[in-house]
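Every protein chain but one is kept in place in this view of the complex.
Here the chain labels run A and B in written order, and each chain numbers its own residues starting at 1.
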Amino acid sequence: MESLSNKKKVLEVKPLNIWERAYLPAIFKGLAITMKHFFKKPVTIKYPEQKREFSENFRGMHSLKRDENGRERCTACGLCALSCPAEAITMTAAERQKGEENLYREEKYAAVYEINMLRCIFCGLCEEACPKEAIYLDGDIVPADYLRKDFIYGKDKLVEAPLNQ
Amino acid sequence: MELTDIIVKVILIVIVFAISLVIAMYSTYAERKIAAFFQDRVGPNRAGPFGMLQPLADGAKMFLKEEIIPTRASGLLFIVGPSLAILTACIGSAVIPWGQKLTIGSTIIDLQVTDINVGILYIFGVVSLGVYGIMIGGWASNNKYSLLGAIRAASQNISYEISMGLSIIALLLVTGSLSLREIAEQQHGFWHDGWFTWNFFKQPLGFLIFIVCAFAETNRTPFDLPECETELVGGYHTEYSSMKLGFYLFAEYINMFVSSAVMATLYFGGYNFPFMDSLGLSANWITIIGVIVLFAKIFAFIFFFMWIRWTIPRFRYDQLMNLGWKTLIPLAIANIVITGIVVTLLN
Partner (left out) sequence: MSTFYFIAFLSIFFAILVITARNPVHSILYLVLTFFTFTVHYILLNAQFLAVVNFIVYMGAILVLFLYTLMLMNLNKDNEPMKSNIVKIAAVFGGGCLLVTIVASLKTMAISQPVVLQNPELGLVKNLGKILFNEFLLPFEVSSLLLLSAMVGAVLLATKDKQPKTQPDGKLY
């Protein structure tokens, strides 16, 4: 059949001549190639000590943000949990009491906020869903751990550090 | 034999044994490190500086792992297999001359465990015995993959032993002696009477055949069909775990060390090095430098083994047999004939 794209190449497979059939020249060529790699610089980045630079839109560990007065922005609306395709986020809402205005920006806040890092796929949909700009995936790589329960991150690990500390 | 002689021999045996074990141990480290370098990686670097303690960690792991003997395995033979493998690997080094004679006070120390006058044949016999460890282990495991690996090992070793023997015969035509000490002595220095003294320059084709067969006999890539993971899971050691597996892996590295030593002794002058007479050093110093030179040659060969491993892919089984029977054996026979003619003409 005629080729339409005209890109077809017919390869001619010639029988090997005696020099090629001895394989030794090919072996020496191969040895030379591997030897070239022997002296190349390894491309490895030794991770815990060295770190590859993250790109600007890298999505790492989540952090719950505070506003300019150091109050938690999250209002526990649950949109992030709803949008999460992996169902990694869960929270319990609570009402802000009198005297807690300097802690929580909104009248309703998240008393418990948990993300299961084993479930999370770091898609960033929670970030997009949040109406209060309270959650961002701007952290580091989530570190390894030994127990499954240690991968459920609560507010202690997620909330940003207070402003003036 | 006097008591001092016996003590010296015992010390020598222990040293040779220890050295072969240590070298085998660090060959595993070197293998991983060199493999990493060939692949633009770093290799083990966590245990100790540059990962130097990695072999110890591996050894500890091997010892501490659970030992599993399959229920339907043949009990005693399952243990005999790896023991035999490591035994045959270790006894090969008995006839290798590690250096010239060392004189301390009035005692003369011969740096060779024993100089039997059929040294080459002894090594050859030990090598041919090495396949029993693999075969017994593979059969005793009562596992298809193990059995297939064992069968591959057996047929491969038998096939390549023939061409190895034939290449040695050509070498014997040149040297006229079966004693490894005498062969090493004949290669004294580097240049004599207008030609190189090292047998490599007298027997280049023979060396080529020998080294290919050495790769096959030690089950190294490209001839590692007995344990090829992609087809046979683990080959003959599929069912093995813990230190029994360690013995098999260890035996391979000891074999590599011994065959490197044999190649260095037979073809590359052993402990001899160029200009050894014109340095003006005392005999003891020449001996010590000779030992170092021999080990340098051995390490070079071990490096070559690893270099080849990361260069040439594994042969297919029919290619292996074709190479052994249709290429190497005729080549080796032609080599014998040519060598015979040349030796007769030169005499």
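Things worth noting here:
What we mean here is this: a contact is a pair of C-beta atoms (placed from the backbone, for glycine too) under 8 Å apart; a residue touches a chain by one contact, two chains touch by 3 or more.
None of the values given here were measured: they were computed from a predicted structure.
For the chain excluded from display, the touched partners among the shown chains of the whole complex are B. Looking at B:L21, B:V118 or B:V233, the residue that reaches the missing chain in the full complex is B:V118. When you scan B:M135, B:I183 or B:I286 for touch with the missing chain, the hit is B:M135. Touch with the chain omitted from the figure is made, among B:Q39, B:S83, B:S155 or B:N284, by B:S155.
One chain is missing from the display, and on chain B it is touched by residues 74, 77, 116-118, 121-122, 124-125, 127-129, 131-132, 135-136, 139, 147, 150-151, 154-155, 157-158, 161, 178.
To be clear about the criterion, only the chains that are shown with their structure count from here on.
Between chain A and chain B the centroid-to-centroid distance comes to 49 Å (mean Cα coordinates, whole Å). On the chain A side of its complex with chain B, the touching residues are 27, 30-31, 33-35, 37-38, 40-44, 46. Chain contact summary for the complex, chain B toward chain A: residues 34, 36-42, 45, 307-308, 310-312.
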